[in-house]
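Take a look at the structure set out below.
Every protein chain of the complex appears in place save one, which is left out.
Here is chain A:
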Amino acid sequence: MSSTLLVDKHVTYIQALAKNKDDLAYHLTTHLRMNAIYWGVTALFIMERPDALDRDDILDFVMSCWDEEAGALYFWSAFGANPGHDAHILASLSAVQLLATYDALDRLDTVDSKRARLVQFFLDRQNEDGSFTGDQFGERDTRFLYIALNALSLLGCKDDLARIADKTVAHVIRCRNFDGGFGAEPGAESHAAQVWVCVSALAILDRLDAIDIPLLAWWLAERQLPTGGLNGRPEKLPDVCYSHWVLSSLSTLRKLSWIDAPALERFILAAQDEEGGGIADRTGDMPDVFHTCFGVAGLSLLGFPGLRDLDPVYCMPADIIEKRGLRKDWEALPRRAA
């Protein structure tokens, strides 16, 4: 079992994903394509291999997913997951993050003012009660609330965020549970991924005061199992992606020291596919780009040598967020020397 991060293998694995266009699996996952590229690119940047995929190819792909039709009647437009797919908030955030990562948000400054219509899309997703929907069909989830805030802040919409802050925070508080965690909707069970989106949303709005930090950090620390891995809810199995949801939340709350970092690091490294590259949910399982991204993200927060700093609020390279003036008061473990 490896105690090193197999960077070269992971880079090759991510590069290959973009080339397997003859695979049925590639075509059965087009609804996730924009997200998958964001996961791959973020993993590459954190592994300090930002040039491993072609910047122009990716930016051209992102812009080719622009959906003119879905919101035509409402003066908004946004991104779908793949060319020809409908606009959705999930793909739209990944698109904005990719543009920001490659410092290419100016691609939205077109004669037909794509940027303004995209901002309108995110703003229009908010309901009267402060909650957000994923698209015009109305599914509500705290994930979408975080997504809108993340994208609007990357797009520089400070005034809009200030205007919607109070009702947005009120909704997040309605989703808070007695264990200090948050669910997808008012009444829903706390879940580490929903905790991460709610903590990050509150961080973006500078409203961490809405959190009982000792209580929530306790609940988060109890996600760590004897194997070192983290689960997402009480009495569930550990999974590498929770090294991001739980760890990033603890980082934003400045309580990373409440879990056993070396044990988690061993758990993530053991989930690597040592032959084909990529990271899986657990040792011995099939790797995928989602777990590769969140495994690498977790290792970065744990101070693993040779990695670029990750911003736990945005799940993007920290320097890129800092340059946009969006860095919050989170804390990661010091970067160790190789």
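Everything below uses one rule, namely that a contact is a pair of C-beta atoms (placed from the backbone, for glycine too) under 8 Å apart; a residue touches a chain by one contact, two chains touch by 3 or more; residues count from 1.
In this section, contacts and distances are computed from a predicted model.
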Name of the absent chain as recorded in UniProt (options "Geranylgeranyl transferase type-2 subunit alpha", "[RNA-polymerase]-subunit kinase", "Essential protein Yae1 N-terminal domain-containing protein" or "Peptide chain release factor 1-like, mitochondrial"):
"Geranylgeranyl transferase type-2 subunit alpha"
Selected residue (touches chain absent from view) among A:Ser94, A:Gln224 or A:Ser243
A:Gln224
Please pick, from A:Ala184, A:Leu216 or A:Leu253, the residue that touches the omitted chain in the full complex.
A:Ala184
Residues of chain A in contact with the chain not shown
22-24, 27-32, 80-81, 84-86, 88, 135, 137-139, 177-179, 183-185, 187-191, 217-218, 221-222, 224, 226, 233-236, 239, 255, 257-260, 263, 273, 280-282, 284-288, 290-291
